[in-house]
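Everything on this sheet refers to the single structure shown next.
Of the protein chains in this complex, all but one are displayed in their positions.
The letters A, B and C name the chains in turn, as written, and every chain counts its residues from 1.
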Amino acid sequence: MSSGIRHYCGVFGIAGHPEAAQLTYLGLYAQQHRGQEAAGICTADGQRMIRRAGSGLVADALDAQDLEELRNPLAIGHVRYSTTGSGHEANVQPLQVSCSIGQVAICHNGNLINAAGVRHEYESDGHIFTGTSDTEVILHMLVNRDFAERPDPLAAVLRHLRGSYSLLMLHPDRIEAARDPTGNRPLCLGRIADTWIVASETCALDLVGAQYVRDVEPGEIVTLTPNGIQSRRFIERRACRPAQCIFEHIYFADPSSLVFGENVHLVRKQMGRALARYAPANADLIVPVPNCARCAALGYHEESNIPLGRGFTTSHYVGRSFIQPSQTVRDLTVRLKLNPIRASVEGKRLVVVEDSVVRGTTTRGKMQSLRDAGAKQLHLRVASPPIRHPCYYGIDFPSREELIANARTVEQIRDYLAVDSLAYLPLERMLSCVKPHNGHFCTACFSGEYPIPIDPYFQKDMFERQQLRFFEPLHGGDPAKDTAPAP
Amino acid sequence: MSSGIRHYCGVFGIAGHPEAAQLTYLGLYAQQHRGQEAAGICTADGQRMIRRAGSGLVADALDAQDLEELRNPLAIGHVRYSTTGSGHEANVQPLQVSCSIGQVAICHNGNLINAAGVRHEYESDGHIFTGTSDTEVILHMLVNRDFAERPDPLAAVLRHLRGSYSLLMLHPDRIEAARDPTGNRPLCLGRIADTWIVASETCALDLVGAQYVRDVEPGEIVTLTPNGIQSRRFIERRACRPAQCIFEHIYFADPSSLVFGENVHLVRKQMGRALARYAPANADLIVPVPNCARCAALGYHEESNIPLGRGFTTSHYVGRSFIQPSQTVRDLTVRLKLNPIRASVEGKRLVVVEDSVVRGTTTRGKMQSLRDAGAKQLHLRVASPPIRHPCYYGIDFPSREELIANARTVEQIRDYLAVDSLAYLPLERMLSCVKPHNGHFCTACFSGEYPIPIDPYFQKDMFERQQLRFFEPLHGGDPAKDTAPAP
Amino acid sequence: MSSGIRHYCGVFGIAGHPEAAQLTYLGLYAQQHRGQEAAGICTADGQRMIRRAGSGLVADALDAQDLEELRNPLAIGHVRYSTTGSGHEANVQPLQVSCSIGQVAICHNGNLINAAGVRHEYESDGHIFTGTSDTEVILHMLVNRDFAERPDPLAAVLRHLRGSYSLLMLHPDRIEAARDPTGNRPLCLGRIADTWIVASETCALDLVGAQYVRDVEPGEIVTLTPNGIQSRRFIERRACRPAQCIFEHIYFADPSSLVFGENVHLVRKQMGRALARYAPANADLIVPVPNCARCAALGYHEESNIPLGRGFTTSHYVGRSFIQPSQTVRDLTVRLKLNPIRASVEGKRLVVVEDSVVRGTTTRGKMQSLRDAGAKQLHLRVASPPIRHPCYYGIDFPSREELIANARTVEQIRDYLAVDSLAYLPLERMLSCVKPHNGHFCTACFSGEYPIPIDPYFQKDMFERQQLRFFEPLHGGDPAKDTAPAP
Partner (left out) sequence: MSSGIRHYCGVFGIAGHPEAAQLTYLGLYAQQHRGQEAAGICTADGQRMIRRAGSGLVADALDAQDLEELRNPLAIGHVRYSTTGSGHEANVQPLQVSCSIGQVAICHNGNLINAAGVRHEYESDGHIFTGTSDTEVILHMLVNRDFAERPDPLAAVLRHLRGSYSLLMLHPDRIEAARDPTGNRPLCLGRIADTWIVASETCALDLVGAQYVRDVEPGEIVTLTPNGIQSRRFIERRACRPAQCIFEHIYFADPSSLVFGENVHLVRKQMGRALARYAPANADLIVPVPNCARCAALGYHEESNIPLGRGFTTSHYVGRSFIQPSQTVRDLTVRLKLNPIRASVEGKRLVVVEDSVVRGTTTRGKMQSLRDAGAKQLHLRVASPPIRHPCYYGIDFPSREELIANARTVEQIRDYLAVDSLAYLPLERMLSCVKPHNGHFCTACFSGEYPIPIDPYFQKDMFERQQLRFFEPLHGGDPAKDTAPAP
């Protein structure tokens, strides 16, 4: 059972628009960087629901006929990442079922820590599970007598859940949007005239021409109907312990998005400036690793006044259908995505800015290719701290052993990456780049301090049986993350 | 008959490698930005030839089985653009035939000006043409008695051709590579150990791990065999009048490539610097239009010291399969490829750097979206002169009437684009950014001075009967070029 | 909710063979005529299960990689028909779930009459349903406390079910096969050496090289393991009221199969002989309607001594991808599947033998085309009685109103079909062609006498809300069944 593995995802919902399915399609498209393995939309007309979903990019998963059939005024949608084993069709969200409260569809971004335990208990109690996602567990809880008979069953269920979740639930006549008490994952509200929208990131609001209004608060449930929104809390504000995922700012979110109250691009630039102050370098040129580190490189440049250059050209054509080259030429293909510009780097002392380093193998390859292209010195600057711990709230990092910083000193990593100098941005300095009044951040992958306790069942699953794997590149054509094992 | 329409293309050839087809596949992939409509490879084993080709990107056009069947030590390949009408299979290159000199395959990048006339003459004389490409005309000339009986038929044919061409011809036992006397299109030689390679751009050499040796010279024919290369000239060096396509540096070529003896990235940066000197701006931030103008924007920044920002995030997911949104939400999709980063541009006076402006409609949309995102002032700086004339040597611009600069003053263009100020880099200043000792450049699209006279037949075809269209974005996910008509 | 709609299906299971998935694939292929809309296989290795399924023919639904991944010694598989509305992925069988009894997969052929009621009751009780098939209901009952705590939960559940079913259930280490107390649908046991197999029809045993052993008896559960089979009954033999579906012999089953103890081809031939005795004709030639009626036509010929001819050629190339012709030529396409042989029928008095007539529209078209081809007289002989009543046990006939015999006398039908004479084989005569000692048959569609009472819920669903539709041609390229409405 792999129910413990969670994936990074994006959600979108809209209540009361004649082209709800079309706008949801665009909203998912804008959040494509949050999930490229599958996409689905479920819509409702006040009485009935219809669902269409498929694997791959939004444009592959859904076609014009799907959108035509989905023509209803209420809609929720989902894009997701999956690991190989659990990629089967029964898990593609939104999940739609029929049960005692009628037809319901649900999708979420996040990871439920106590899902495995609840599921085990419910199975013993006669429940049947068709997929392996923890989303399904939420539905089972909802119709369970323990919760169903409460005045507000959804609130009761949410109080019982442990983990991170930004959740959308579609009923025939309304959408309920909820965010976990730690606010670990982003979730924002916007509007087009009188139509309300909810999405993981504001870039989805921008694309559909909606105005950002506010975030859904940690511990809040917002109900969206064609007549407006209503808010209630399932947990008191003062009882909420914010633990927003700092990795949204470091890597996941689109630079144009407003996440946790701040623009991602500006935060990243700040991190770059802080990095320049903390770890200056005697160099001729700053080279960002495309495309994510470009914001941080800009900040490093502004602070250091070292010229900002372009070290690589990027190819946008690599897809899954690319033929695996033969053994002999296999090593050529590491250059497929990143081609160093020799004329730009030859004979230069380079500051290479990265947003983060996971396994280290890809970074090592990039350093080698810059060296091959004639770079005289390589000073690697990473705009976040070393990643040393697994994430249980939704990031599918590789196993602890595969993390390059797990059992190595910075010096040892420098040796492995074969660079002249290496510096990571320390945790406190990184945190100084985000506004404290927006609440605390989860930094577990750096610090090992987990804001939400891990339950025994989950531990067992996670530690003993599962092979956690860090996602493939989130951003198309972006090779920033490592994919092969280190020494 | 649409034989006058030429396309922008890329070629690759390799003589004497056990994995020639695989390396050609990679070499075409590296030059994917030069042609995305079709791809083909033809290989030979000393006696026989085999050809495989298809439409779409390299990875779509050819599959693993094709490569397996193509396993031969000599190979040439081609990627190309096409216009709708002439996209039929008979035109996909390399073109392979059997004739008096045995089996021959040919592919080229460029445009033959006198092809229509020659073709007409040959048809009258009993020749049969199966496609509409001018490549076919070259083959017919080769076996024509007038040329076939000369001591060097290929040289004789090339002397007779008018136009631009970088040409590869595959015989069962060798490759012949030729470049027209003006050197209008790039063509370079490289080697992996003792194996010789020829390609349009050096980025293809880089990807396959080959070393750049030199360019094929204007007026030269280089024969590549497994035993090495041999050179001969079909026209004396002193009789060659270089007219290298300046648009390779402005837009077509990959920034990492060495083209006409200079690195494209550095030339573009120089153009950006020249632009900053010629047309400074009182502004807070420089915003490059991704992805092409990033090099020029870097130059503008270095010269002006105005901070270099990031105005847009780019999406890499838009493909042909994207569903056409309904009428109501159609205007939302202009944001699909370029999403402005509000936090970055809001309240700012921006310098927007473009590499070139063709129709102006897309640029206008981008300016509008920056304005919508809160930009206070927009100062558009274009790193090349206004395009006012059609190209007959291989660039498929739209018709003269659709060129925004055709009948408008810079002031009128400024009004249409709705920017606060607008400046183009003047022709002489642009030319000052490339090294003169590498020879003269063709600037016909800016100046109207055509280095190769246009023959009457061609004129008739081009001006009366054909609808010339500028290509769709060359670089994946790059929206830099306009696609809709202007007022 | 469309849970009342059942489809005609085929099942196959094999316990303990190194190539279980491969053999199941072949076994499904042999039963392709029982279901062409979707196919699925689920396999187990003693501990884990894996499932692969898809839409379309077996060869489309599953590919080589699927079979590779399914490499386990125990397997069950399913082919099915579906109606448009319920064709969504969640319904493709086998259905695999995880619940209190571990992992279970299930598939069946038949129709549960009381599924809707049970489902409604269970939903009220907190159960969640993800699809619309009644198969899912069986699983919910199994884990329900009422049944789960019995000594033999499966037997308890089966005793509670109403309707027709030939059911396979896969556990990690065994297969359970059960047949309803009426034995409405066929289910047979076979073996390859020591490996036991269960299938809907013996033609599946033949194809995989297995020997037929016996049928699963009505009211029996057979457990198949790699070590052999075990039998138990969930209802006493004397309490079983056989009601075998006579339509298996008339139309569904493959002529080579042994169904309900008799060979289908021989039974059909007997029906043809009985028809010839009951309704002789003064004619020159017998023309079977391909391909199903060929067996009956053979019988008619043997009894009547009227020469057996060939009236039609059949096309095997019509598939779903065939382009819908324009309005003008649409009426030409009725000839696509059946082309009359003019030279064979011109000027002749024909006996046309059909196995059954449902809507009558296709039959009418065939009669017209024979008339157009020059037939002098048309004497239609149908080897079964008029269909006047809906089937609730698994045949998806059109609505009562669409059945041509519903409100018409034979005379009126004759007029509508425009034939010179028309005769149906009377019910008793038809029944005289099958061996009585094999038990009684269900003839509800002819007689209106339903052997299993219809429950109120089901009635409501079936009669008020649903549009029942008779399946498209079961046998590839067989146009024997009608598809358009009658006057």
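Assume contacts are C-beta pairs under 8 Å (C-beta built on N, C-alpha and C of every residue); 3 or more make two chains touch, one makes a residue touch a chain.
What you see is a predicted model, and the numbers here were worked out from it, not measured in a lab.
Taking every chain of the complex into account, the chain not shown here touches B, C.
Interface note for the absent chain: among C:S344, C:T363, C:S384 or C:T443, the touching residue is C:S344. The missing chain, though absent from the display, is touched by one residue of C:D45, C:D125, C:D284 or C:E302; that residue is C:E302. Of the candidate positions B:L28, B:I41, B:I113 or B:L139, contact with the unshown chain belongs to B:L139. Residue C:L67 is the one among C:L67, C:I101 or C:I235 that touches the chain not shown. Listed here are the subunit B residues that touch the chain not shown: 1, 51, 88-90, 95-100, 123-130, 136, 139-140, 143-145, 148. By the touch rule set out above, subunit C reaches the unshown chain at residues 18-19, 22-23, 25-26, 29-30, 32, 57-60, 62-64, 67, 203, 206-209, 254-256, 258, 263, 265-266, 291, 294-295, 298, 301-302, 307-310, 312-319, 321-326, 328-329, 332-333, 335-336, 339-344, 475-477.
Convention: only the chains that are shown with their structure count from here on.
A linear topology is adopted by the chain contact network, the touching chains following one after another without closure. Here the chain at the heart of the structure, going by C-alpha means, is A. These two copies of the sequence, subunit A and subunit C, are related by a rotation of 180 degrees on CA atoms, to the nearest 5.
The interface carrying the most C-beta pairs in contact is the one between chains A-B.
In the contact between subunit A and subunit B, the residue numbers used by both copies make up over half of all numbers at that interface.
Averaging Cα coordinates per chain places subunit B and subunit C 61 Å apart.
If you average the Cα atoms of subunit A and of subunit C, the two centres end up 48 Å apart. Touching two or more other chains at once is no residue of subunit C.
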